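A single protein chain has been removed from this complex, and every other one stays in its place.
We just call them A and B in the order they show up, numbering each chain from 1.
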Amino acid sequence: MGERTLGWGLRLWVTLVGLLLVAPTLIVIPMSFGAGSTFRFPPEHWSLHWYAEFFTSKQWLASLANSLQVGLLAAALATVLGTAAAFGIDRARFRARGVLRQLLMAPMILPGIVVAVAIYGVFLRWQLNGTMLGFVLAHTVLGVPFVITSVQTSLAHYDPTMEKAAACLGAGRFSTLRRIVLPLIAPGCVSGFVFAFATSFDEVVIALFLQTPDIKTLPVKMYESIVLEIDPTIAAASSLIVVLTTVLLLVPQFLRRRSHHD
Amino acid sequence: MTAIRPAGKPRARAHWLLLPAAAVLLVVFFYPLATILWRSIAEPEFGPGNYLAVLGDAVALRVVLRTLGTALIITAVTLLIAYPYAYAMTLVGRRARGLLTLLVLMPFWTSLMARNFAWYVLEQRGGVIERAFAAIGIHGVTLLGSVAGVTVAMVQVMLPFMVLPLQNAMLGIDRGLLHAAGSLGAPRPTAFLRIYLPLSMPGVLSGVSVVFIMSLGFYITPALLGTPQQALVAQVIGTRVNDLLDFPGAGALGAVLLVITLVVLALLGRVAGPVGASMTGGGDRG
Partner (left out) sequence: MTEPMTGIATTQVTKAYPGSERPAVDDVSLHIADGEFMTFLGPSGSGKTTMLSMIAGFTPLSAGSITVDGREISRLKPHRRDLGVVFQQYALFPHLSVARNVAFGLTQRKRPKAEIDRRVGEVLEMVGLSGVRERFPRQLSGGQQQRVALARAVAYEPRALLLDEPLAALDKRLRDQLQREIAHMHRELGMTFLFVTHDQQEALTLSDRIAVFNEGRIEQLGTPAELYERPGTLFVAQFLGESNALRLRPGEVTIVRPERVTLHTGTESVAAGQQRRSATVTDVVYVGDHSRIWLRYADGARGCAVLGAGTTHEHRPGSEVVVAWHPEHEAVVPDAEGNPK
């Protein structure tokens, strides 16, 4: 299609919507370099005070460590489960396949609050609330759909005849898995892992219910810093997360570009 | 047809690969859901008591209706904002489209808490929005603590879910059809209404359903930017569990949300493809 120029009305509209889309990011980063102890924007004085606060506060650092730990474990677990499931969906031929896929995707679609209180209800009974295992299990469930989706994307370009070709060429099951199958789906697994990690790292609804004073994730700590106290350290934390997610989301993009084949 | 068909055995074996994920989801996801739904009819005594309480209690009913209304408003506003944006995306060149796509994905890139914090700052008393309105002579616009404040923040985060399916549908529309309509004597607005809009409907439907469903379940944004006086269902569910440990009551409200969600999904499934496809761009559970 030929390139067209937009009319001034559409141009203005697109600009305003663009502004709406970037506004939050434009707020967070300057806020983090403020010096005041309120949420006043724009800050009157500039400093690195809130970054210093973040990196010296035991509570903030502990919540960051918890989030990283939960995120990495949940993403790893979700990647293993989701990759296997994606293969199963791709290969198995039985009638309930479509239904099963929908069920595995359900955690992505159903309202977060319902999922949160439901999980909280049974975790209370199993004494999993306020435990690392509890956070990891809950976030794994949320991550699985992302892994399935991204692994399925790389399986879409994947021709099962290649496994036969490898077999004729003398490769056994393990060798085929290692030399052909895994390299081909690796980008899907990596982006699935990244999405699962990002989901866990950002998740706050379930975490709010599972948290105890002893174990909080970073988003929970941020939530409390708005609701319970006016603590501008959240601005520093937010900016750090924005930078981190940007880097994380660029990784699969980069991988996909490198191994794009069709 | 004549190409070598895959041998029977590996396929037969493949469904075991689904088992681990299915098992974990069963224990950590479906069992809890089933439990809370069961408790909503079994406690404190077996029967529809909790549901009658929701439907019979004026406050609870108002909460449900307010939630539906808010979700509708959010959906409508998002559609109105997104449609021209998506349309513009199909008109511009490759590089401009790349930039517009990047912009529309911004809400995914900004973490949930960071974004809500930003809206808190913007909407608070004496915040940027209030001062901006004051500058043009309208005073006292404090969005924080109002349904309007919640709506603005939620529209922003819902935009990608609306823009992407819209753009997808629009890219498939042959612009030659508009010229054809013009040559047949249809003025531009008529051509748009009779040709372009109907052809973009699959995108509209899929975007509208996704946004509506997701708006129903938002918890954090209303909790931070809204007010308990104008609570939405998600907040009430949260409060019942957190403050009262009233799982059966929360379960009943949750069931209402689930039913609405599933009904919308089922309706969508009839008129469009599976929703999963348009919801996989990124998740946001706020």
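Points to keep in mind about this one:
Going forward, a contact is a pair of C-beta atoms (placed from the backbone, for glycine too) under 8 Å apart; a residue touches a chain by one contact, two chains touch by 3 or more.
Note that the structure is predicted; figures quoted are calculated from it, not measured.
Of the candidate positions A:14, A:166 or A:240, contact with the unshown chain belongs to A:166. The omitted chain makes contact with subunit A at the following residues, 157, 159, 161-162, 164-172, 175, 179-180, 183-184, 259, 261-262.
Simple rule for what comes next: only the chains that are shown with their structure count from here on.
Contact residues on subunit B toward subunit A in their complex (touch as defined above): 3-4, 6, 10-11, 14-22, 24-25, 28-33, 35-36, 39, 81-82, 84-85, 87-88, 90-93, 100, 103-104, 106-122, 124, 126-128, 155-156, 159, 175, 213, 216-220, 223-224, 233-234, 237-238, 241-242, 247, 250-251, 254, 257-258, 261, 265, 274-276, 279-280, 282-283, 285-286.
The part of subunit A that touches subunit B in the complex is made up of residues 1, 3-4, 6, 10-11, 13-14, 17-18, 20-25, 27-28, 31, 39-41, 77, 80-82, 84-85, 87-94, 97, 100-123, 137-138, 140-142, 144-146, 148-149, 160-161, 164, 195, 199, 201-205, 208-209, 219, 222-223, 226-227, 234-235, 237-239, 241-242, 245-246, 249.
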